[in-house]
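Everything on this sheet refers to the single structure shown next.
As you look at this complex, bear in mind that one protein chain is not there, while each of the others sits in place.
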């Protein structure tokens, strides 16, 4: 397919590489051009603006940091909407608010362009390996159209609905549940440690049995070792996703008491100077609050 | 080994059967004798009291419902401590308070008997298959002595410390973390549903990726189907374990805000008439509170 | 003084009347002009826009519904900043976000106008009686300049700092503490009722002793009678103020677990169809959750 990709962070770069490997014709754009070099050597084309990248593309994929960035690359004279032809598809892979996705969907419809939200689960190494899990929502025909691109970057593709904001929400719920795992493990580890049991032993027991899932292995080990730096996913980003899920839940009138507890932990973590740590450092707040 | 087993509920019966299969000499006791019949056919002996069961045994294993029951079978003229010879071992597998285990350990020591706490993870079918995970704590030599018994009933054996109450605590932490999974999934499922996404679809996405663990499959499916009856683990038992972990944490000065949220959910669940449902029915409280 | 007042809701109308009574020269503006009629009869002048109202005024007082309204009357060609002379003062009495006040302060400074935040405690009847409590923050000289106006409308004037956003925050804290009183009484009343004690009796005991304060009388009686309609202060407004205090606290890295609990109650209340009730209806959620 003739594709464009906007946003060449750690995730975007891995995605772009896999699109190229799969034989797609890929034009890339990034705010700082340096990030594109390796991809250009692999055959990607460079575009100076999102609009340019979108010109002639059957689909534009975007993977940027937050709501503001997504708005920035989408709208305005240089935005991708200005470049996309009617009938083309914008595949938004960023983790952003479901409210923004809902709002963008209207603007896309007015422009005759389909918006597919397709956020992903997986960290940069998974993106590089082309093994992301992709959660897509939007018009079914539009999803079908971009399936070859989505299959090139992910191992699994789940369609969760016809409204793009539904996929945005599922992604936020997923991140919320990861944060709940971190908080739960943090509380449990503090309790074990106060009773003289090495948290690493606790994690070993848990992950050998009922909790034998990647998320418990990954975060369990970080917590057992108290290893919160360098940040793989920085704490303020975790706090942001927590805010987004609480906002989405508030808009739909759904109380999320666990997310409220996690929120207070993110706030306290920042007060305690953990703003540069990994988001899993909220687990260390449980230890601090237990006097450890 | 010459063993005794006190408590022939669903868990205890499966454990006894596996001890017999492994060739041990097993005497059993249960408050209601009927439960022993099948085991007697498989070669077990019957004892009229815990004390009698303990007479001559190298180790007595016990698996009963709660603190009161454990106290009842252990102490008094008919209790197992009255029957155990010095140097023998009591392996307590029940999920009980760590405070009780700590207190019992003193009484055992005075009687020259070792107390090994060895609670298990796994439901009745896992017990029947001899594939439980056993978490043991107590004197290392005592654990070594009963290793053949523990290996006959479990697939994995973790030693977590030399104080029996440490194993009791790890078990409580494990159940706490299961309850946290249930609550998290309940909140997420309510949010998904309010956004028009089938909770079953959410569970499918989650368990295909980061949350690919038995606990998410088991409870995710119950929640997706809203299938909380019949109870595999009744809600009041879950509430009891929640109470025990909060008490243990209070004694060690460890705040557990997630457990406090779960506590409020158990209380509300009982107020809403879910006292006869599975403990995972606290997930339905999230739906109710969201107006679903 | 030559004054202007923008915003003639229930609060603003009472304030304007007291300014007139005190002999000030008052020009008023409101989005819907009808509200001004009674005041014009009492000697007020009418202005078609905030800018016109501000022309020639020593100080403009504003009392509007929310952040958006305050921005609307302040900025732009018709905004009051366009009309105020250098050296004049804008007294913002609305309950708005401290972040907005902080941002507005910069714009005012650039225009040579002082911004004094002076939110008030008291309901419409208190405003009409000229007995509000005024909490002011901003440049000390500016506060001094508008003291005659503030004394005309309030019984008490507290200066809490030199940064206008500090007063905005104190107001939000005050509303947060009222919401905490409501939530606490709601929980206590549900518990009393479940034990067969009339909540009205509980309220009587409380307000006769340690809790003999207006806020307990007012809300205690509403809760005892379950009388949440018509709304004196609508639930969505309470939810908004809760959101504002949580945002302010997050910006300053202060966890507010009570505000998080209250947040969840506002969300549940809206899910249960209480969006048109008084904000004290969150107390009824405690009853609902207790199965009452």
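Chains here go by letter, A, B and C, matching the order in which they are written, and residues are numbered from 1 within each.
One rule holds in what follows: a contact is a pair of C-beta atoms (placed from the backbone, for glycine too) under 8 Å apart; a residue touches a chain by one contact, two chains touch by 3 or more.
From a predicted model like this one, the values you see are computed outputs, not experimental measurements.
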item: Neighbouring displayed chains - absent chain, whole complex; value: A, B, C
item: Among C:93, C:135, C:153 or C:281, the residue in touch with the chain that has been omitted; value: C:135
item: Contacting the left-out chain in the complete assembly, out of C:178, C:222 or C:239; value: C:178
item: Identified contact with the non-displayed chain, of C:36, C:170 or C:223; value: C:170
item: On subunit C, residues whose C-beta touches the chain left out of the figure; value: 98, 121-122, 133, 135, 156, 158, 160-161, 163, 165-166, 169-170, 173-174, 176-178, 180-181, 183-185, 187-188, 190-192, 194-197, 201-202, 204-206, 208-216, 245, 248-249, 252-259, 261, 264, 286, 289-291
item: Where the missing chain touches subunit A, by residue; value: 257, 268, 271-273, 289-291
item: Subunit B residues touching the omitted chain (full complex); value: 243, 249-250, 253-257, 260-261, 263-265, 267-268, 270-271
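What we mean here is this: only the chains that are shown with their structure count from here on.
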item: Overall pattern in which the protein chains touch one another (line/ring/star/complete/other); value: complete
item: Centre distance in Å when subunit A and subunit C are each reduced to the mean of their C-alpha atoms; value: 39
item: Subunit B and subunit C, separation of their C-alpha mean positions in angstrom; value: 54
item: Numbers and ranges of subunit B residues touching at least 2 other chains; value: 257, 289-291
